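One structure, pasted below without further comment.
All protein chains of the complex are present and in place, except for one that has been dropped.
And now, chain A:
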């Protein structure tokens, strides 16, 4: 599975003030990518394009050569990609368990009602059963971030996008999550793309892409 970005340019109001121009990137399955850049450089905007949450001004994002618009943005978000947001974006009226169950139901996964599976995925990120059935509002910031990660893991999408996924985690938990991402890529053949400003974490990736001065440059990790 190959995720490609072709001739992507984007601006908000004035084309002369483009965020970036003619971006061409290729993401392969089984690889763990890190996109690094300064704050406000447009990393999250690119992620939103890759996540199918928005469309660029020009250019195309394709999966195996098929534009995501052709796939249908809703279908793309449902079946091809899972996103871990910087702000967690959990459903606050629900528990951790229910958040995962909701995501699995939306993606029409056969495991939507598999309790054991859901609890197992939560356990992988350090959320035990007792915390899993609590309202997410009663969890700490770090725990909520881990639930958000678990939700992404649970739906088992081919493409995993993570926007500052370890920002609220301590060092040890951050490393555990990075290991999870590596595992997803290497063991399960996923395409994992991490947006981060943390250079140390970026080094853990297979490939590092640097966003600087409106340009993306792929460098060795």
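Note that in this section contacts are C-beta pairs under 8 Å (C-beta built on N, C-alpha and C of every residue); 3 or more make two chains touch, one makes a residue touch a chain; residues count from 1.
To be clear about the criterion, contacts and distances are computed from a predicted model.
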{"item": "Listed names \"ABC-type antimicrobial peptide transport system, permease component\", \"Electron transfer flavoprotein subunit beta\", \"Leucine-binding protein domain-containing protein\" or \"3-isopropylmalate dehydratase large subunit\", with the criterion being the UniProt name of the chain not displayed", "value": "\"ABC-type antimicrobial peptide transport system, permease component\""}
{"item": "Residue in contact with the excluded chain [from A:23, A:68, A:90 or A:149]", "value": "A:90"}
{"item": "Residue among A:4, A:58 or A:98 that touches the chain left out of view", "value": "A:98"}
{"item": "Per the touch definition above, residue among A:79, A:186 or A:207 touching the missing chain", "value": "A:79"}
{"item": "Interface with the undisplayed chain - residues on chain A", "value": "48, 51, 53-54, 74-75, 77-79, 83, 85, 87, 89-94, 98, 101-107, 112, 135"}
